[in-house]
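Right, subunit A next:
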Amino acid sequence: MAGLQELSLDGLSKHYGTVAALDGVSLSIARGEFLTLLGPSGSGKTTMLMAIAGFVTPTGGRILLNGQPIQHLPPDKRNFGMVFQGYALFPHLTVARNIAFPLEVRGMPKSEIDRKVGDALGLVQLGALADRLPRQLSGGQQQRVALARALVFSPHLLLLDEPLSALDRKLRADMQIELKAFHRKVGLTFVYVTHDQDEALSMSDRVAILRDGRLLQLGTPSELYERPATRFVAEFLGRSNFLAGKVEQTSADGFVFRCGSELFVQLGPERKPDVGTAVLVALRPERIRPVEPGSQLVNILDGTIAEFSYLGTAFHLLVDTAVGRLAVTVPTWRHGAPPVIGSKITLGWDADASIRVEQD
Partner candidate 1 sequence: MIKLQTFAEDFAEIRALGRRGVLGGAAALGLAGASGAARAQAPKEVVLCNFGGDAVKAMTEAFVVPYEKKTGGKMVIDGSGPSNGKIKTMVMAKNVTWDVADSGLGGTGELGPAGLLEEIDYSVVDKNKVLSGFAYKYGVCNYMFSTVMAWDTAKVKEKPTLADFFDFKKYPGKRLMRKDSQAMYELALMADGVPKDQLYPLDVPRALKKIAAIKKDLLFWGTGAESQSMLRDGEVVMGWLWNTRATLLQRDTKGKVTFSFDGGLLQPGLWVVPKGNPAGKQVWVAIASMQEPEGQVKLLAALGNGPANPAAAPLVPAELKPLDPASPDNVKVQAKIDGEWYEKNYARTRQEFLDMIAS
Partner candidate 2 sequence: MNDRRSAWLLIAPALLLVGVVYFLPLARVLAISVMEPEPGLGNYALLFTSAPIQRVLLTTLRICVFTTSITLVLAYVVAYVLTHARPTAQRLMMLGVLLPLWMSVLVRAFAWVTLLRRQGLVNNALIGMGAIDEPLALMWNEIGVTIGMVHYMLPLGILPLWAAMRDIDGRVLAASRGLGASATQTFVRVFLPLSLPGVIGAGLLVFIFSLGFFITPAILGGGKTIMVAEYINVQIHESLRWGVGTMIASTLVATIFALMFALSRLVDLRTLFGAK
């Protein structure tokens, strides 16, 4: 594979009339990184990918490959591999000819094409299907042909547009693992678009969360999950409870805030708010646990079980409290008997289990 390249976006925008599909996005993609663009539909993630690929002409900003602007280049001059939604294999060409396509259009000698196609087929383990037509392949096989085709010409980087969305749930999980392993094997920079948060968390080195054409947060999956910057990010990645309150007191490593009649302590590395400001604190359901009444935990809250569901490994509870209804996930092994609706329960969490987020 070619030497690894560095791609960066600088204030990239795409406006359709007054509508901004992409609004001043800047980010750098490291060499060999698996970067996922994640967001709900209409967030601009696909527009961003298409702008990188060259199918969408940006209305502002630059795209830089190793520092050189490339936003004016047509797609065929960028030398990026791309795997399309639904794979977009050429229906009239065999597997081998599909893979040979990018080499043929580059005018490569026949012998070299044959060799490279053979290598690529070996890489995706499809040597036996070289003479099939795409419609004779399963979804997973098509996926691998699309990958081989996108990689065979040693592209600077690989762009993937929701490549797994056409597969069923089980195959999808398998392909996630396969794709991740593949990334490690070829060591190429992957830019991956999806609307599926699990996919993003399980595969990526870093995830960029987009909303309404803006980049909300960029970070590793655990950073995003553990330290979401905004309410939207916290909600979009997993589930979260939100406690809205007013700061009563601050200290070196945290603050105390009032939420209705209750006082809670919040410790964390984020910027300290001034006393009296309104704050929003996110609290993951699995960070809350049932405790004995009168527990020594710093954050304690009494409530009544309103609903519950059994998830095999855990119980999911909805608990009515003085600060509203909270979602609580309790591992089954920690809960002796099944919960009883209407029974009293005391909830507790550590001071560093919650995180302050921006209201957006």
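One rule holds for everything that comes next: a contact is a pair of C-beta atoms (placed from the backbone, for glycine too) under 8 Å apart; a residue touches a chain by one contact, two chains touch by 3 or more; residues count from 1.
In picking the candidates, the idea was that all candidates are chains of the complex that A comes from, given by their letters.
Everything quoted here is computed from the prediction, not taken from an experiment.
Although all of 1 or 2 belong to the complex, subunit A touches just one of them, candidate 2.
Looking at the complex, you find that subunit A touches candidate 2 at residues 53-55, 74-76, 79-82, 84-86, 88-92, 101-102, 104-106, 149-150, 153, 159.
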